[in-house]
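The complex is shown incomplete by one protein chain, all other protein chains being positioned as in the whole.
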Amino acid sequence: MFKQKRLFELVRTVLAVLIALIVALVTILFASDEPGRALSLFLFGPLDSLRHFGNVLEMMIPLLFTGLAVSIMFSAAQFNLGAEGAFFLGGITATSVAINQSLLPVVHPVLSILAGGLTGALFCGIPALLKVKWNASELVSSLMFNYVALFLGLYLINYYMRDVDAGAMVSFKLADTSKLIRIIPKTRVHFGLILAALTVVAGYYFMYRTRWGYRIRLTGLNSSFARYSGIQTASVIILSQVLGGFIAGSGGAIEILGMYRRFSWQSLPGYGWDGIIVAILARNNPALIPVGAFFLAYLRIGADLMARSSDVQSEVVYIIQGVMIVLIAAESFLAHYRHKLVYREARKTAASGK
Amino acid sequence: MADFFNIIFSVDFGYAVLRVTTPILFAAMGALISDKAGVINIALEGMMLISALTGVIMSALSHSAGLGLLGAVIVGALVGMVLAYFALNLKTDVILAAIAINLIAMGGTVFVLFMVGGDKGISSSLASKVLPRIDIPLIRSIPVLGPILSGHNILTYLAFLSVWVMYIFIYRTPLGLRIRAVGENADAADSVGISVRKIQYTALILSGALAGFGGAYMSMGYVSWFSKNMTAGRGFIALAAEAMGGATPHGAMFTSLLFGMFDALSNSLQTLRVPAEFIQMIPYLATVIGLVIYAANKTEQIKRIQAHQNREARKGAQEVKLL
Amino acid sequence: GQQGKSDSVETEVLKIVLILNGTLGDKSFFDSADNGMKLIKEKYGNKVLVKTIEMNYDETKWEPTLLDVAEQDWDIIIMGTWQMTEMLQECAPDYPDKKFIIFDTEVDYSLPDMENIYSITYKQNEASFLAGAMAARITTSDMPLANPEKTIGFLGGMDIPVINDFLIGYIEGAQYIDRDIKVAVSYIGSFDDSAKGKEMSLAQYSQGADIGYNVAGQAGLGQLDAAKDANRYAIGVDSDQAELFLSSDPGKAELITTSVLKRVDNSLLRAIDLHMAGTAPWGSTEVLGFEEKAVGFAENDIYMKVVPTKIREEMDMLQKKIIAGDIVVSSAFGMSSSEIQALRDSVSP
Partner (left out) sequence: MQTDFLSMNNITKVYPNGIVANDGVDFSLRKGEIHALVGENGAGKSTLMKILFGLEHPEEGEILLKGESIHVSSPNVAIEHGIGMVHQHFMLVPSLTVAENMVLGSEPRRGIYTNIKKAESETLELSRKYNLTVEPSARIRDLPVGIKQKVEILKALYRGAEILILDEPTAVLTPQETKELFEELHLLKEKGSTIIFISHKLHEIKELCDRLTIMRNGRSQGVFNVADVTEKEISRLMVGRDVILEVDKGPAAPAEISLKVRNLTVVNDFGKNAVNNISFSLRKGEILGVAGVEGNGQGELVEILTGLQRINFGSVEIEGENIAGKTIKEIRNLGTCHIPEDRMTYGVAETLDIEQNLLADKHDSPRFTGKILTRPKVIRENSLKLIGEYRIKCGSPLEEVKMLSGGNIQKVVVAREFSSDPKLIIADQPTRGIDVGATEFIRKRLVELRDEGSAVLLVSADLNEVMELSDSLIVMYNGEITAFIEDVRSLSEEELGLYMLGIKKQTDGEIGRALHV
């Protein structure tokens, strides 16, 4: 029974992907004179060289962090969208530590990441506090705080960390001691991937094998019940968001330390929203976060390669991404057939039971 | 400081507030109607963007601003329907489906603009129309208020009218009653033969249509062209305004105006000697503060009402008993 | 990789790729660069193969793209903005037989193996100086839409060095004409939100400015709408913004007295010309200004019609002075944020 269902899920997903691909192909037919090549770039481009596959892994790193962060907050039924702002501010505070030229290796990135994480924790903690104290919707306040984060971050860079000798609004150079080492030669895949993997594993254990994770999940599923069971729901609500913020903030820090020479974002990088996509695709289960993150990263890189090397407009990739995401997350897609399967199965067991 | 007050109490400022508020108000009404039916619509941003482009293309093709508006509204409604199809029929998580729509809107509008106008950034090659401004003869002659209230784009008046219409619609008509019932207790609505799905479809389609008005205002009223990503987060702000306004038409209008006021203020205050980043933060911070004050008040109020109700309920129970 | 169709003259075809760290459609910088590619194609036809790649604004994608194209068989790889310099400095030495052009910034030639890079920078501050001077003349003039107040406007996209480089020139130009000129400065905080750009410009106009200058990409176009609503003057940037509206909205176009041009297109064509002639200065930077037609005013019909001859003549004269070095315009590059803030405050109305 379970096996059949799993098989069905697989078939369903494959079919959804196929349909999405057909939609993609139709769109590409519109936009391209060489649709076959474009599609093959899109599908297999990420696999055609180590560097391109490295790009997928690079992109996965921030997605793993924000995906995990969002899934923890959503697990507590806290629709905090602040991962975006936390990631950005995490990058900024990490920068403020990383531009310091007098710290030791190893210690330096650790301090920077901690700084980023703490900022993220603080940032996502504020909507949590407002929620607990005054019942202000965390969805709305975090959405607004994201804008505040952007402008605050820009101010900090502009007035405190800007390298006036640089020709753009960028921070001073990050010290070499602060950088995360590259772990796969010929790619930019950095130590952050290992950190991300560890964080996701820890996240899984945390959510499903510790008392705190249990409390978060229980509060998210039914907070009245959680309270009745003796759980301090207010602190759980805060914990989930502070933790989510910490992870998102560290993610921002790690992204900067692993991928950049200087801090140079001038707008929110969007990984928070991507994190929501990943978390929902993974149904808030940390164990599935890598799958969701890989899927999204592969999609993005494939689409980029296609836009870059064929005549497909780069904007088309947004359309393809949107369609793919929606179809794959469509739970009732083919539900009809699924039910038939269930029904037949139930009849069979009933018959054999008799 | 004198400058500050000069700015706030100027006629131009008052006029600007209404202008800034208009698109947010439309989208907030869109947020409201779907919220009432129990579905959160964070695709407003994308819907507005798509409609903004549609308005420009349609008006350029038809040489009529009215048809442009019609096109924008219809396409907004269609996007609402697509969202409904995914969320209600295919059971895609509604937040995810909405994010996907926003993504598609962001790239799709530029793509379509490129296909239609051969340009990726702005629709200046399309001779699109703008919706007219309206002078209201009587009101215009009122001192001070006159110039603030008169001479706006027709959609500005429509936006404020929509608040009233929405109020009547939600609280006085059968469909409104059903929408509220579905939003509050879908099972109950289902059990009396109301199709929950149909109602939520209706709400999302209306929500899209309202976002369509907002989008049309952006490209055919506020400015006279479509440019990439021109809604710049107004759909999200509308969402915040609706929540902050306690999910009532008038509340949402009030908070939209509040946001409009702070936004207009931040636009005017740039000349103050404060880093621009801080001024740019004002509207968002003000929204959060407003939200907190509102929510805190409401929590208090609910507590009081609940207590009252409990008491009444108990009294009722006893009366029944003694019958 | 992407290559041209191979034909008999394959060996003679010069393959040029432009990688943009943004997207097309900004009606300024990137579009202008792309236009440069078109000019090159027009001029050299079959002798060149050109391609433009948009890398979008996501910075993590820039370096992989640069490495990709460097590996493919392009002869000349063109890119722009300061953000690309450090990547290029690391990449170029690995591909000594490829040529790289970087515009609007320069690489650090004290580093080893930079001989295959040619840098182009622009004197946008000098062109902005002229805009400031013209605005100052107009606001104090008796032109039909000018008012007695000595206030002019500046609408920036963000408070960042490139934008401020325009601002500094503008302020200096205005002050050069009249020390009492006040400059209302607003930053939109975005390069997309043209509605907000319009709103801020309207606020400036209502606070007494009668001419404004927008340096905010697509968001800056809002100023042109505002000029029409408020019936005031505007100055465009990067491309000839009057031309954008000439057919669709002539009334608006007439208010755009001129546009300050940063002709990336011209400079790229010039670079290829030099390369074809074998005189391209690989391994060094060229600073292009009025002389090379890399910056300048859009001297279109509206400029000729709307701006009084006296002012136009003065502008020509100032231009000559700048070229001759009699007037030296400061640059925002190298200034700290507080210094810029102080300068803004000193002219704030």
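We just call them A, B and C in the order they show up, numbering each chain from 1.
Just so it is clear, contacts are C-beta pairs under 8 Å (C-beta built on N, C-alpha and C of every residue); 3 or more make two chains touch, one makes a residue touch a chain.
Not measured: the values here are computed from a predicted model.
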Chains in view that the hidden chain touches are A, B
From the list B:N6, B:T173 or B:N297, which touches the chain that is not on show?
B:T173
For the chain not shown, which residue from A:F30, A:Y159 or A:Y214 touches it across the whole complex?
A:Y214
Which subunit B residues touch the hidden chain?
168, 172-174, 176-178, 180-181, 184-185, 187-195, 303-304, 306-314, 316-318, 320-323
Residues on subunit A facing the left-out chain by the touch rule are 1, 205, 209-211, 214-215, 217-218, 221-222, 224-232, 335, 338-339, 342-343, 345-347, 350
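What we mean here is this: only the chains that are shown with their structure count from here on.
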Distance between subunit B and subunit C based on Cα centroids, please, to the nearest Å.
37
Between subunit A and subunit B, the Cα-mean centres are separated in Å by 29
Return the residues of subunit A touching two or more other chains; collapse runs of consecutive numbers into ranges.
151, 154, 158-159, 314-315
Of all the residues in subunit C, which ones touch at least 2 other chains?
23, 159, 189-190
Which part of subunit B faces subunit A closely enough to touch in the complex?
86, 89-93, 95-97, 99-101, 103-104, 106-108, 110-111, 114-115, 120, 233, 236, 239-240, 243-244, 275, 277-278, 280-281, 284-285, 287-288, 291-292, 294-296, 298-299
If you look only at subunit C, which of its residues touch subunit B in the complex?
23-27, 31, 159, 184-187, 189-190, 192-196, 198-200, 202-204, 206-207, 218, 221-222, 225, 244-245, 247-249, 252, 341, 344-345, 348-349
Spell out the part of subunit A that touches subunit C in their complex, as residue ranges.
51-52, 55, 58-59, 151, 154, 158-159, 162, 164-170, 188, 255, 259-262, 264-267, 269-270, 304, 307-310, 314-315
